[in-house]
Structure formats: structure tokens, C-alpha cells
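A single protein chain has been removed from this complex, and every other one stays in its place.
Take a look at chain A:
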Amino acid sequence: MMAVPIFTFSLNHKLLPGRVTIGKYDGTHSCFTAATAADKVLVHSPHRRVGLASGRVVPSDANKELALLNINQSVLSICAGNLDVTEERDTLVVGTPTNLLAYDVENNTDIFYKEVSDGSSVVIIGKLGSFPNPLAIVGGNCSLQGFDYEGNDPFWTVTGDNVCSLALLDFDHDGENELIVGSEDFDIRVFKEDNIINEQTETEAVTALAAFQSNKFGYGLANGTVGVYEKLQRLWRVKSKNRAVAIYGYDLNGDGVEELITGWSNGKIDARNSRTGEVIFKDNLNHSIAGIVEGDYRLSGKSDLICCSVEGEVRGYNLLRQVNVQSHMSGGTANVETEVIRDLFTKKQALLLELRNYEGNSQFSEICAGDMGQQLAVANQHVGIIPAQTRLQTGVAINMGTEQKPPHVEISLSTNNETIISAVMVFAEGIFEGETHVLHPKDSEVTSRLDVALYPPRDVPVDIHIKALVGYEGSQHYHVFELTRQLPRFSMYAVLAERTQDVDSFVSFVISERLQRIAMWINQNFLLMADYEVQEDLNITFLSLRDNTEVTLSMESSGHMEISTRNMALAGDIIQSLATFLNLQELQVSANFPEEQEKIGELLQKVSALQDVRLRLGAEMADHSGLIRSLVVRAEDARHLDDMKSMRKWYLELNDVNTDMIRGYNIRCKNHQELLESLRQLNVIIQKAARLRVGKYKTNIVNLCRTALKNNNLNSLVKIMKNGEA
């Protein structure tokens, strides 16, 4: 159904996608707030003038309802919410690449301005876990940090990759909010304070999250997928060729359950039933959506859904009005009855066509084929013919590759007769660049056998849907054989007869489990030709097809287990997978990864060096700006005195200083990038170390590491990584 908005207006400003919020800065009136190009934040307050005439807020000349806040850094994220429980008004929080600003719009003053070295790509305000005060939670490079009203940060933890989206939701019904984090490594993680209580792997970077009531949440991915999770279970998802810029939960049809409202990059807005994904409403704006918020914008006492586009077009919707509009609309789109009839006709037609297929089939099925199949197929170009007993046989195995082809997981497909496989489409998510991988051999090379090479880039189980087109050679018409296979989590590891590499990195721990259970886990999670059976002690070595390193799993009947691999992330993945399989609540390990330990030392050194450079560059810049000021004054003085020669001299000098400054700026940019990258790597190592443990030990590591980092204590850091305690 198309909908008619209840109000629409234009801000005449270009807005940045995803950086839109709404706040009651005076405690009663909602103000639409968004980041605009040119490092500004726009506050639209139709009902009341905002702020005093000093400070950051500058009222716009053109439009009395608009005010602009100068941020002077690019705005990465923006959120308004009640941060100070003693006051009933909202605080505006703005995230930039290096800082976080909390701002009191009403009084036009800064509340705090904190440095956030990991960047503030996402920010959200709300209560988290048992923290007494609401927090402004910032997601950056692999890190999460929560600030309270005074600018303290009682909450800090690391996560697997750069954070793209955040949501607060009471996930486990305990009356306290959990933090849901979407990140670039395709994962959605649920943090109960510092503790990850859940992890879901999606198929692309998770760019949007929206919390619903009753522990459901909506998500949006960078590849145009949106969907809804209820706890661990995905209720539905849809994929579009456009990207979902913003998602929001709002009850549009008044049934008491929120719908998932999605704003798309092509300007479309749709509302989908959160349970089924059925579209119940849609509208189109002329440009990409910038954001969706909810607020009482007409002073009606009800909150409306407000959508805006990047060109500053704002539209408001609300449920009751929708119904009224439809009953007045004549025919056309709102005509439910015709739509039902049309659907039924279409269904009937599809059934008739299928019936026609079987009828067409029965004409031929009586003929005995034998070798005649091919001739028949050629003679009857308007029917697709294959022998009835044609089967598609499949096998999944590891292929060690050739010189041209690196080792890979191979799915071999073949037919059981003279029919050929003309092409194969493999649908799977997360293992190709797109969602499909197509094999289409040359006409001269078409046979009844086709091998599909797969290179899963990450260790996650993958569902693979295969469509093979089977027919006779030269045929115009093919039968489509569809089948689904699942690749186990560690499919890119080939089993070796014995250990050949000497690896000094390992993680070891004790679990009270039977060896057979572990063997069972191995059989389920690795791609083996035959099931692995345990003799006395468990000892098995795998070769990673990606980088040719070995990983050895060994376990004695005493329960002492050791995983030796140079790849710390892999060890973490193995432990996490094992812990889930064995239902382990917590696990402490001792780990030894000399390479990583060395790296962490290097990183720490690099960070402090980079920070020094930054300070120096900052001082240089201050010097230069002083110089510029005096040069301008001198040059202008000279101009007033008609002394063109001196003026020229001063301006030339000014030009030199300017060039210097630009150079300095570029260096600073590069320095900053390096710093970010180093910090990111540090966070990643901490995260990897944490993933070697389970339960409370996992959480502990992060906190301990943080303290060590604060004190710049390398030894303690290494010790924590090794033993899980300071």
C-alpha cells in the first residue's frame, strides 16, 4: 500500500546518511537533528527557538527554525538522549574521528569533550546492564566505550572488528539492557556488560540495527539485506539491490507490534511485519534516505514516524491517518479486492502451467529412450528432454590443487548418463564477492562432469545451494537440478598423516570430556574423507589450505588438551566452537604465542612514537597559525600604505607558510591513519587472546589488558595473554 505522509517539509540542507536523530533538548519539544555536509550539525526546532545566541549554535539566517552547530571535524555519528538522570532533557552527543562531544543544546554549552582514540563511528545513548547512569556508548575501531554524564568511561571492551552499528535491548528478559553490536566482520554480538553472551554470523558487514520490544531486533547489511532476529533465531530476511541506510522499529498499523521500517538508498521507505517480513506500507522519496526517527512533531501528543532524505526532504507518517486516507482513495492501489483476485488468477495460471508441464511430459514418457534420447532432444527443439532416471551426483572433498590452482574445497558434480552439465550456479553467502559463483565451460569442454572450486575465506559453516543445468549437448532447454550442501566450519583444513612443522605456539587447557566426544566434534567440523576414530590418545594434524600452516590437536585421556598453531585467531575459533559443542560455561587456558607477543611490544612502541609525533605536529601547527596571523596583518598594512613591493613579499611568505601547513596536514593525516591502524591491531590481539578463553575468563582478559595498556605495562600485558591473569 502506498501511503500519504501527514506532513512534509524541506530543510534545504544536504544531510549525511545515517547521521540523523531527534531530541527534546528543553525537555518538551522534539527537535529533528542531523549532520550536514561541511562539518555541521543542524537542529530543526519548529516549535521553539533553541539555545542562546552564543556558543556553538548559530541560528540560520535563511530559516528561523533552523540552527547550525559548528563541529569543525567530520561528523561520524550523532545521537540525542537523556544522559543526565537529574534533568529531564536530552543531551546531544556527536562523534568525530577522534573525539566525542556531549552538548547541551538548550544552554548552548559543552558538557564534555573527550578524546576517543579509536574513533566514534557509532554512538547510542541508554542504560546498559547494571550501570546506574545512562551511558553514551561509542563504537569505534574494534572497541566499545561507554561515557556517563560526567565524561567518565565506566564501560570499555573490545570486539572482533570495526563497529558499524549498535542497539540496546533487553535480550534475555532480565530487566536490564544488553548491547547489540554489528561489526565489519559480519558478526552480530550481544554484550551483557563486558561479556559476550551471543554471537551470530551474518553474510556481510552489519550496517544497521534496530531494537524492538519483546527481544526482537532488526538488522541491515551492506549488501542490501534486512531482516529480524528473535533472540537467536532469524525470523526472516529479504535482500534488495539497494542498500538499507536506516532501519527503525515503529508500530505503523496500530496492532501493538512494531514493524521494521527500512529507509533505502534509492529513496524508498517500507514497513514490514516484524514476524513475517510482509510489506504493509511503502512510500518513495526522491533521494536516498538519510535517517528515520520517531517523535511528537505536531504537538499532538502522539509520536510520528519521521523520515528524511539526503537532500533534506522530511516526511512524517502516522498510523491512524493512513486508514482514513485509504478509504477516501478511489480504486487503484488501495483496492484490496482486486489485488486478491489478481493474486488468485496468477496462482491459477502458475498451476495450469505446471500441469501443462506434466501433460507435455506424459506425451514423451511412454517412449523408450535408450540411445534415442539425444536424437529426440534434437528433433524436438520445443521440449527439454533428458532421460527420466538422470541423477546428479555430488561429492565434497579437499583438493590439494595444482600449480595454477591453489588448494581448495572441491564440489564435484556429475550426471549418471550421457547428459551434460552446461552450467552450474552456486548460491552461497559470504564466500564469494557476490552471492553467486557461476561455472560455464566452453562449448567444446562441456561434459557430464563439473568440479566447483570453493575458497571459503573464513571459518564459518556455509550453506551452499547448487543449481546445475542438465541437458543434452547443443540443447536449448535444460533441466535444473537443485541441491543444498553444508560446508563444515573448518573446511579449509586438510588432515595430515603426521606433524611436519615444528610449531612453538600453542594453547593448552584441561577439560573433563571423553576423547570420543572430541572426535565427534572433529568429524562434524572438519572435512574428512573418513570419520576420525580415537585410539589411545587423540592426536591429529591439519594443514591450512589458506597459508600452509599446520594446526595440531592433541588430547590425553587425562583431559589435557593442546592446540598448537601459529594462528592465534584459529586457536580461538577452535576453542569457541568446541566450547559451544561441549556446552562449556567457562574455560581458562594457558597460551603461548611468541609472535603475537612480540608484535604487541612493537605495536606499543609504535603507538607511543606516533603519539609523540602527533604532539609535535600539533605544536608546529599552532606556531604556524600565529605566523599566518601576523603575516596577514603585515601584508594588509603594506597594502594600505600602497607599498606593493612589501605586500607582495608578505603574501609570498604567507604562501610558503600555507604550503608548509598543507604538508604538515598531510603528514598528520597519515600519522593519524597509522595510529588508528596500530590501535586497531592492539585491540584485535586483545580480542584474539580473549577468544582463547570462555565465560568469565574471557571478560577478565579484556579488563586486565585495558588496565595494563593504561599503565603501558608490556610485561603485564604479555603475562595476561599467556595465563589469563595479571
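Note that a residue touches a chain if its C-beta (ideal position, glycine included) is under 8 Å from a C-beta of that chain, and two chains touch if they have at least 3 such contacts; residues count from 1.
Going forward, contacts and distances are computed from a predicted model.
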| item | value |
| --- | --- |
| From "Glycosylphosphatidylinositol anchor biosynthesis protein 11", "Vacuolar protein sorting-associated protein 45", "Bardet-Biedl syndrome 7 protein homolog" or "Rabenosyn-5-like", the hidden chain's UniProt protein name | "Bardet-Biedl syndrome 7 protein homolog" |
| Option from A:117, A:200 or A:253 whose C-beta touches the chain left out | A:253 |
| Option from A:353, A:530 or A:615 whose C-beta touches the chain left out | A:353 |
| Touch with the omitted chain, as defined above, among A:46, A:97, A:406 or A:441 | A:441 |
| Chain A, residues in touch with the chain not shown (by the definition above) | 13-14, 36-38, 40, 61-62, 224, 239-241, 253-255, 266, 320, 323-324, 326-327, 330-332, 334-338, 340-342, 344-361, 363-370, 373, 376, 380, 382-390, 422-423, 425, 427, 432-438, 440-442, 467, 469, 475-482 |
